[in-house]
Each structure stands twice: as structure tokens, then as C-alpha cells.
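Got a structure for you, questions after.
Of the protein chains in this complex, all but one are displayed in their positions.
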Amino acid sequence: MSRRLIRLLLVLLTLSVALIGGVAIGETSIEPSVVLQVLANKLWGAGYVLDPIDEGIVWNYRLTRALVAAACGAGLATCGVILQSLLRNPLADPYLLGISAGASTGAVMVALLGVGAGAISLSVGAFAGAVIAFVLVILLARVSGSASGTGQIILAGIAGSQLFNALTAFLITRSASSEQARGIMFWLLGNLGGVRWPSVWLAVPVAVLGLVVCLWHRRALDAFTFGADSAASLGIPVRRVQILLIGCAALVTAVMVSIVGSIGFVGLVIPHAARLLLGTGHARLLPASALGGAVFLIAADVLSRTLIKGQVIPVGVITALVGAPVFALILVGRRSAR
Amino acid sequence: MLLPRIATLLTALSLCALAQAAPTAYPLTVENCGSSLTFQHAPARTVTIGQAGTEMLYALGLGDKVVGTSLWFNDVLGTYKAQNDRIERLADNEPSFEAVIAKRPELVAVELEWMVGPQGAVGTREQFHELKIPTYLLPSDCEAKDNLVGSDGTRLAPFRIDSIYKSVSQLAAIFDVQARGEQLNEQLKASLAQSIATAKKQQRKDVSALVWFSSAEMDIEPFVAGHKGVPDFMLSTLGVRNVVESDEEWPTVGWETIAKANPTFLVIARMDRRRFPADDYQKKLAFLRSDPVTRNMDAVKHNRIIILDAMAMQGSLRTFDGLEQLASAINGYDLSQ
Partner (left out) sequence: MNTVLSCAGVGFKVRGAELLNDVSLDVQRGETLGIVGPNGSGKSTLLKLLAGLREPSAGHVQLGGQALGKMSRRTIAQTLAVVEQQADTDDGIRVFDAVALGRTPWLSALQPWSPADDAIVEQALVDVDAVHLRNRLWRSLSGGERQRVHIARALAQRPQILLLDEPANHLDIQHQLSILQVVRALPVTTLIALHDLNQALKCDRLAVLERGRLVALGEPLHVLTPERLQTTFGVRAHYLTDPFDGAPILRFLA
């Protein structure tokens, strides 16, 4: 029991360090002592006299961004784990099910076509698009499907993604000005800039809930190691578990994408890295991937703000630039482990 | 508006200009942004792509030579409204190639190079020139600017107001209204001088500013004016420092950086487009006043926020109106706080 406690404390410690790092480092330099004083003021009313702009930046911009980055990274990584396990495909990631593509189309329709006449924000449009795309993909999978059609879902997801990506591209090329198109591209590539406290109250509970639901089913996920039939023969209600967990993954991903746009590679790379380091066993894989995803995205966000002075790079670009070589390394690592 | 007042003051000068203005000698060859355009006579039918070119032609009294307009960012200037209503608007945004040539123009006046550049949104200049339709690009968008780099192009050298005078002169020459062209340029130069003088009355040194165009989402990093572009020119002409250091025309800069830079005043864009919530300047104001960080900026606390037409931020005649507006606003602030 004490070993578990130690591991839990280590996890919390790592997360705290990452969060504090995300708060202390940013576009402009704020003294670490000032950062700590702000936290002290806000958390237990320490009463330091500070520049209200500094206080606002640390508490309302950086802290919220770090928390959402952590929640988002954890959520996407968790979704990646369960999709890879349930669909038995190492390339499965949250965007496989057409969710990200649908979210992009939804956001673009709001931004470029003015759907909703300014009453709907990009986020709501993205969420609606994500859900619609997911439903279409599932329908396509069922219509073409067989008994435990994991192959069908993947193919349907690819088809759905292609369709919605094409729609998005079409809408963008039809748009008026380069500035308008650029605005939506900036969002599409993933951006934590618009994050404030309301986003935190949405992202964190969703991520935690998703992780808890998946952890509850850790043994069921382990049972899928040798396929769906194998899981069934081990006593897992396969249909029910697939629907619940894939639906959960879709929902968590849709929420995250609607808050921060399309951030790729996290759901793909982090689970593989976790597997490489920890082997199998979802009891350890899930929390490890969640933690890895959280830290990774906090770091990526910090990088996106500090790489070029005075300018912000979309976070999705950073995760892809870092994620692609990391993925290559992981593949090599797997090869040499044989 | 200042323009009519200055015009009456300078009637004498105009008369002299009229006397000295020489009529255009055809065939006229104009070097324009890497193309050589030849005119046998003044074009009788013009299509414009870009509000700046449209209003420049109206200002030169050439409204009757315009048969089609497109690419609008704001409502047309009040004085030209009646005239403009009679002219067909081909598109609010970029028109199709066929729509343009269907009007059988003898000239296409283009405000932004990316409309007719190598990846032309409407068509390439070669396509037009093959049909013997010359395309005139406003020099302010092609001189010392690489429009293939960066989403809105990247300026290699700071924007120079001379490019506007050049546009006026060249268009005047093409249409054989040299006198009106020189008169217009005199008016513009006078307006500029007046604005600079007004701004100089402001006592404080080291006045800084930020120009905010719009944002993809309300809270997200805004598109702000970078160095070398038109808004930056406006600021530096009036002795104001742009807090943004990027060379891109419209970079995205985080609110954190802006808040820490704490500019003396803010300039926000007013436009008719409603693609992003932040297009509405009211929403921009609401954001600045409610966001926990920006509401602590000096400019927001002391309400030093200037609202400027989006058209003024692009190289056009309205730039001069914008300069006047900025100058009187700067002069009006008590910056001792």
C-alpha cells in the first residue's frame, strides 16, 4: 500500500513541478519570486503588494493555460491509450474517429460562413462538428461492419476524416481574405491562447472523469490484449465496453478539441512512450500516459510562446515537430526490443 | 472632415498646378510592380479589386470610368455613396476571373497583389495581360514587399507614404487627369503636414501604441500591426512608438506581451465584416475592459482607446483621415498620468 502512496505522491509532485514551470516561464519574463508571491496571494491571501498586470498574467493567463494544457494532454493521451487497446491498432489516436476533422469543419463553418450569425463561438461549432462527424463515422462502421468490427471503425474513421478535412479545405479556399483564413488556421493548429478560468472548469473535470472511467475498466482493457473474442471469453461484455469507452473517448476528445483546437500527436505518441517504458497493464499505463500527456502539453505550450520572441506559434505545430521525431525514436526502440 | 477645408485654402496652389499640369502623351508606358503597361488612350472602362483603388478613382473624379467594383472592407466614403450605388458591385470579396472580364475592362486596378499575383486569387496578371487587359497594382502593396512570404506578405522595407502619391500620379497620368492628380496629392500632403503638427503639440515624450485589428477568437492572441506596415508608418510619422517588434504585417502577439509592454494608448479597428466576434469594435472594447489583465493596462484604465476604420490601416486615401484622427486624439490626451 505504501508503494502505491509513494507512486501517487511522485505523480502529484511531477505534475506540480510541470504546472509551476508552465506558470513561471512565458512570453515575457516575470521574476520567479513574483510568480510565487502571486500564487501565495491567490491561494491563501498572503497580501503581497504586486503589479496588477503581473498578477493578472500569472493567475488568469498562465495558470489557466497550464491547467488546461495539463487536462488536455492527459485527456488526449488517455483517449489514445484506450483507442489503441480497443481497436488493436498502434496507429489509433483520438483523431482517428474523425473527431478532429469534424471539429475543424464545425469551427470553420462558424468562422468563415458565419453559421450561427455570431451567436455561436468557434468552440461550440467545433464541438457540434466533432459529435456529428463521430456519429457519421460510427454509422458508416456499423453499416459496413461485421461482428466485432474494429477494422471497420478504423476505415470508417479514415473515410470520415478525409471527408471533413476536404470540406474544411474547401471552405477555407472560398474564404475572403488571407487574414480570415489565417485566423481560422491559427485556431485549427491548436491554440491555448484564448483559455481562461471557465475553460479550466470544463477541461479539468472532463479529463479527470475520463481517466476515472478508463481506470475503472482497466482489467477489461487488459483483457483485449489478444482481441475482442479473447476478451469475451475472459468474461468481458465486449459490446458494452466498446461502446462505453469509445464513446467516452469521443466525448473527451470533442471537448478538448473544442477548447483548444486540433493538437495532434499527443494521443498517438504518449501512449507508445508509456508502453515502451512500462510495458503493458492498464493500471499503470493509464495514469502514466495521462501524466506524460499533461507534462508534454505544458512544455509544448511554453515552447510555443518562447521559441520566437514576441510571437506565438500554434501549439499543434510544436507537438507535431516534437512528436514526429519522438515517434520515430519509439518505433526504432520497439524494433530493437525484439 | 478636414479635406474640403484644406482644399479651399489651397485653391491658389491648385490653380498654379492646373496651369502647369501637362496632358498625357499617348501611347503611355507605365512601369508597375514588375510589369510594363502600355495605354493607347485613357481607359473608358475600369474594374477595381480593392476598396483603396476604388476610392482613389472616385477622388480623382473618375467615377464615370468605373464599371465594376469588388473587395470591400468598409462602407464607401459618404461623399461617394450616390456615385457608387450606380456602379455594379461584382463581389464583396474577391470576384471570379470571368466576372471581371465580362465587364470588358480596359484597366483593372488592384489593391492587393495576392489577388493577381503568381497565386492570384482572381487570376494571374499574365492571364489578364493575355487578354490585353492591363492590371495596375497599387505600389503600396508591391514595393519592397514580398507577398509570397508570410500570410499577408512581408515588408522588406518600411511602408512609404510616397507610394500613395505615386498611385495617385500614375492613375492620373493613365486617365489623363494630371491636374486633378496633382491637386489631390497637394491636399494629401497638406493633410499629412497638419497631422504631424497637431501631434507635435503633445508634451510627453516616449508615447507608445498598439494597433489591434481583430482576433480569431475573443480571448485568443490578437492580430496586431507589425513594423514596416501602414499602421506602423502612421504611428511613427506622428512620433509614436509601436510596441510590436515583429516585421510581419499582421503578426499574432500574446496579450501577456502586450500588457507588459503597456502602450500609452490603443488603436482598435472598426469594420463592417462580422466573421470573428472580435471584428466588432464594441466587443473589443468590452474585452479590454473586462479581461483581468488588460483592464489594468494604462491605456484601458485611462480610456485612451482610439477607434479607427479598418480602411485607414491599409494603404489608401483614408490613411490620411486616419492620421488626422490619430493626431487630434493624441493631442487631446493628458498624458501626465
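Chains: A and B, in written order; residue numbering restarts at 1 for each.
By our rule, a contact is a pair of C-beta atoms (placed from the backbone, for glycine too) under 8 Å apart; a residue touches a chain by one contact, two chains touch by 3 or more.
If you're wondering where the values come from, they're calculated on a predicted model, not measured in any experiment.
Undergrad: Which chains here would be touched by the one that got left out?
TA: Touch partners of the hidden chain, whole complex considered, are A.
Undergrad: For subunit A, which residues touch the unseen chain?
TA: Listed in rising order, the touching residues are 88, 90, 147, 219, 222-223, 225-227, 229-230, 232-238, 275-276, 279-281, 334, 337-338.
The rule we apply is simple: only the chains that are shown with their structure count from here on.
Undergrad: How many angstrom lie between the centres of subunit A and subunit B, each centre taken as the mean Cα position?
TA: Once rounded, the distance between the two centres reads 42 Å.
Undergrad: For the complex, which residues does subunit A have touching subunit B?
TA: 26-28, 52-53, 56-57, 59-62, 111-112, 114, 118, 121-123, 176-184, 186-187, 191, 193-196, 305, 309-312
Undergrad: Can you check the complex and tell me which residues of subunit B touch subunit A?
TA: 92-94, 114, 151-152, 213-221, 223, 244-246, 248, 250-257, 259-260, 262, 273-277, 280, 291-293, 296-297
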